[in-house]
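In this view, the complex is presented without one of its protein chains, the others remaining in place.
Going in written order, the chains are labelled A, B and C, and every chain counts its residues from 1.
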């Protein structure tokens, strides 16, 4: 951490600050300049809050030179974290495919889609129970019933399931029914939920918020990991920008950036990011080429009757085609489906 | 709502869609063109989900011509909503000042700040109990203890209090202790929380999410109002942009836009938006000049020892100065403090 | 400037870099840490290019602690720059109003608008000659003819004129006809043009680019000033964000930020920023309350027949009303029209 300050700062206040900082970090040095000077801290500074320093009117700027997170950082743990769920691994050589409908609409629907996906080949079934919808007048999901049907599909087709949690009160229910618990983009900084999920013995699929920087995503993961749960899967799903031809702007550079900064697995959701089915194939191929460990895909047996986000859902035939092409790209970058 | 489609669309599917749309809206007309045609719906379309239409591959685009919200819209209710809390009105001629520290740090601190503010003049005491902090290693607030101290200050100084809720499980506690319940920017689309707050008999101060469009803010308010609670105060507090010289970019145009679209009161939080105390004064004056109904300000008796966001807190002296200047600008635009 | 690097960096390369940096800045110190170390430069670093440092693979990060511009900075010149043009001052106590149509459409139109504005009171006539239009099929302006009519209006009504230049080849023509030369947002980083304008003896009104940070705006101004022309007026006119209810997002916080960083005058264009006439009044009042030195307003005698951007143009009556209200807000913040 480097703090720059104007040389006309009151000496006793500067000394007070330096003293204070020494409590957090033993290596604190002052570099004097003609007009401005610097306080340099090298060492662990994650417990120091910039806002506590900025309060002095004579402070010019405060900049971190090391990351504000620790447990999720690549420096803390060099080798990739590989998460295993019922025989499915996430973060290793294999590309992991999470597929299924946006929302569970009925027992028949989810069993039928799961059966088709099983035949086509996939790794983990996804399906929404409680939907996060911008409008209170949109379909909100089947709720606990959906969890029951997902569980049934999981048992019948021997495939793990992932489902998005929207209330901290549902943690027990989700922990007992799901293999992986998803935190949606809108809840990425619902710290109350994150802390509680840190105490659960299930992997967490954490989606990047639409306005969250990569650093904020890693800080959200740090909330979960520092509360005791080391199994976090990060998911890029598009950020808000001025561009309107896709629902959000898929930030694929986030993949190599995350791979450099953290040991956690990184997957991509091209369905929600683009909002249009026709862009899902190219962005899936691009994600894998960029180094993603997996994909979260919306697949529906009959998109025209789907109750939510139908315009972004692949049909089973689309999925089979995508899977074939994906296998070729995966191989080209030394991975496999 | 206007749906454009290519003329080579299968006629039976177009008819199916038109039929379907007629269930929601009686006035559906088709306008034929040479290459593309339009389906026009005029009337209430809030129950129609665009994604359900976009699913057909022959659809070009779907655009709303009326708002996707209803109860919060200016069309639904022409006159301004004025909320009254313990003798304080929000949304009328008077500018309402919500002031206090970012976080309640001790009983002495909050009583002392409240006493100073009372002397200087203000309308509602703010103070954080459970803090939403990006880092798990930052000070997280005193929790329920903070609520107790706020309540004590409220009773001693006869001033209503507002406090941010972070867990749906705390609703009863907040409803019994606070006069206004605040929803923070990171929870603006925590729909689970919004629905629950729709059933509470306390006004809600709803902050705009950092990536939320004005329309999404109004949809979040619609969640609360459509669940039974008509008393929502909207708060602009900055959005995420590429500009880094302020923490967020305060979108003051949102004030006249919201005033046009909704009857709900609109206030501004210049402290969190800018992140720097020195910009709070000019942005407070600008907010009132732009038509805001109130301000949410961070004021601390000793910012240097503050435990969170100290760099943006005004001292009591700053506040007294701001209040004087604010009175002049308020008067210039036909309002008063 | 602070450069952080990993301790496993090759010593001779670090020494080479330090040696190199000493050529630019005499005060270079190395602060050793356990895992990373810092190279600190305090002094003038504007001639150092970060990209030249980042090239070493062992560099962690490079951060400036002083500004990358010099001549336009408040540190270089403490007192406000006040520009005088034919008796009109920009940057002093008085608020300067630049008003006129988006485009000059005919001799009669510009003379008629100028006459009405003169009666209502204003400081400088604006009007477009060559229009920057997104579509090649939109009205592109009257060109040199427009300059001639503006000049005529200027002489008849004794008011200075400002006009946007779009080609470096037109500099002589503009310098001979206009009192102030405007650089549009899309040309803010047309460095070829900026350098040439640095050699002109007329003030430059420099608009902030829609994707330009405040720092980039100041660097663009530095191009002009370092080439010899000290008279630059900065203009905030909205930045690109995800919000769509206004054409761009007017960044009013930029006013106090710029006032802190630079001595140059700062004005605001609420017409282009919001794109809607109804938001021009509140954003004009807010701009002045926030500390702007002036406004650039679109005013048209008959917006319904206007050939460009008519939806954002005030009528003369709107302008008279705005001017009255503006006078009150200006007075409230210690300024005057």
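The rule we apply is simple: a residue touches a chain if its C-beta (ideal position, glycine included) is under 8 Å from a C-beta of that chain, and two chains touch if they have at least 3 such contacts.
What you are looking at is a predicted structure, and each value in this text was computed from that prediction instead of being measured.
Check A:13, A:27, A:112 or A:213 against the missing chain and you find that the one touching it is A:213. From the set C:84, C:106 or C:138, the residue in touch with the chain omitted from the display is C:138, counting the whole complex. The chain that is not drawn here is touched, among residues A:2, A:21, A:285 or A:322, by A:285. Within the entire complex, the positions of subunit B that touch the omitted partner chain are 2, 4, 27, 29, 31-38, 40, 42-43, 60-61, 63, 65-66, 75, 240-242, 244.
Think of the hidden chain as still there; on subunit A it touches residues 211, 213-215, 239, 241-246, 249-257, 260, 273-274, 278-279, 282-283, 285-291, 325, 328-329, 331-333.
Along subunit C, the points of touch with the absent chain fall at residues 46-47, 49, 51-52, 54-56, 68-69, 130, 132-139, 166-169, 186-187, 189-192, 195, 209-211, 216, 219, 222-223, 226-227, 239-240, 276, 303-304, 306-313.
Definition applied: only the chains that are shown with their structure count from here on.
Remark: the per-chain Cα centre closest to the mean position of all protein Cα atoms belongs to B.
Taking the CA centroid of subunit A as reference, the farthest chain centroid is that of C.
Chain geometry summary: the mean Cα position of subunit A and that of subunit C are 39 Å apart. Subunit A and subunit B have centres, each the mean of its CA atoms, that are 26 Å apart. With touch defined as above, residues shared between interfaces to two or more other chains in subunit A number as follows: 240.
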